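To keep things clear, I will list the structure first and then write my remarks on it.
Just one protein chain is left out here, and the rest sit where they should.
And then chain A:
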Amino acid sequence: MSRIGYRRLVAVALVAGIGLTGAACSSSKKDDSGSKSSSATAGTPLDPKTKVSIAVDCEPPTTKKAERQQWIDDVAEFNKTYPNVTVKSKDAFPCEDPAKFTAQLQAGSETDTFYTYMTDLQQVLDAGQAADISAYVNDKTVPNLQYIDPGVMNVLKDGGKLYGLPTSNYQMGLIYNRKIFSDAGLDPNKPPTTWDEVRQDAKVIQDKLGSKGINGYMDNSAGNQGGWHLVSEMYGEGSRAVDESGTKAAFNNDQTKGILQTLHDMRWTDKSMPATPGLQWGDVQKAMGTGKIGMYVGAPDDIPLVVQQYKAKFEDIGMAPIPGGKTSLFGGADYMFKKSDSPDQIKAGIAWVNFKFLTLNKGQFNYPRNKTDGLPVGLPQPFFFTGSAKDQDTAAKKASATVPVDNFKSYVDAQVPVVPEPPNAQKIYTVLDSVMSGVLTNQGADISKLLSTAETQVNQLLAASQ
């Protein structure tokens, strides 16, 4: 074929490409906000005669046999009440991978009822993927609504509109290995409560057990995990990641510098931290589960993981309040509903989430079943119920407890005031990863410079989000 012929072909292709692009642009501008969710019957429960199918993610993977079977059983039980609803389950572990989730939001390929972290609301709204469910959620569709902590519900609201239903939440604390504490001559019933004590205990563990490959303390430095931990540690000292308006970084202060200096000294002076920091979710949990570290900052839902996946013993794991104990970061997970869902799909999704995650004695709160299945009962989470629902849940949990509740006594008794994660949390965590990385991998790290650079970048990201 002639060169001219090729040029024509290319021209046709380019024109088609530009045409497609135009189509893509125009479709991305489509805004159907409220068109479906403003249905007059939104607040009524799903009509049992209406056939509806919903895809739901975060089904436990086959490697978690008991949880998987419980999910399948719960779908079957749910279908006794709602035989008209077909629940198409999609498994994943962990339930959300932030990068994959971002791609799904851009493509609009998330499931009809989709799992998110509580920090994701802004991202989901910016992607135009969240349905406003305000009109759908009331005491008929979610009978325990009045007992859910308003602080938790507020995290899922924007501009007075509700976009999700919580399924679990956590409060950060200090997870420690009681056996390692005992072996090092420390009192496992007196975990450290300040960063100075954390450093002292970590050094004792290192000195006594370092020859066995055990480190006193471990922290993360990448995969947003480093930033998440640093912000949790700031909260413990009463510092914040952003100011009240949520538009400016607020972490470049003495409290944060103090924490980072302690971490630096533990890593480089005491050498009570491993040479390789955690680079992704699961690294510190694995180290704890395999008995390689004495302590780390984490959430209570890590405990079943370190026991089930890495074969630690429940009796060996304890939890204390976050060092500093001034405030504690709280976060959690929830389900949102795709904007393109039909009103019936939203109703069906809400009915499923209510059944599986928000009904006492059912689904995740079926403690006798959890006990029979060998799953942990008695962990200090979730804690989003208040009033009589909270009392009922606490009593039910206690009756079926399979884990030594006393191991978490100091964590529960401390009643550290909780503060939600900052706005645009995942972006801030990404930036703060580099600060943690600097401190934990560079002996000559300039903490002030690291924080100052991170501050500039976070301010830019926050400005871009306005």
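Following the convention adopted for this analysis, a residue touches a chain if its C-beta (ideal position, glycine included) is under 8 Å from a C-beta of that chain, and two chains touch if they have at least 3 such contacts; residues count from 1.
Here, contacts and distances are computed from a predicted model.
Asks: Select, from "GvpL/GvpF family gas vesicle protein", "Sarcosine oxidase subunit gamma", "Sugar ABC transporter permease" or "LPLAT superfamily acyltransferase", the UniProt-recorded name of the complex's unshown chain.
Replies: Its record in UniProt gives the absent chain the protein name "Sugar ABC transporter permease".
Asks: Check the options A:Asn79, A:Thr269, A:Thr394 or A:Gln460 and report the residue that touches the missing chain.
Replies: A:Gln460
Asks: Of A:Thr193, A:Gln206, A:Ser239 or A:Gln426, which one is in contact with the hidden chain?
Replies: Considering the complete complex, A:Gln426 is the one touching the chain left out.
Asks: In the whole complex, not just what's shown, which of A:Asp126, A:Asp254, A:Asp391 or A:Asp406 touches the removed chain?
Replies: Looking across A:Asp126, A:Asp254, A:Asp391 or A:Asp406, the contact with the absent chain belongs to A:Asp126.
Asks: What is the set of chain A residues that contact the non-displayed chain in the whole complex?
Replies: Residues in contact with the chain left out: 1-5, 9, 13-14, 16-18, 20-21, 24-25, 28-29, 31, 33, 98-99, 102-103, 105-106, 123, 125-129, 213, 221-224, 274-277, 279-280, 339, 426-427, 430, 433-434, 437-438, 440-442, 445, 450, 453, 456-457, 460-461, 464.
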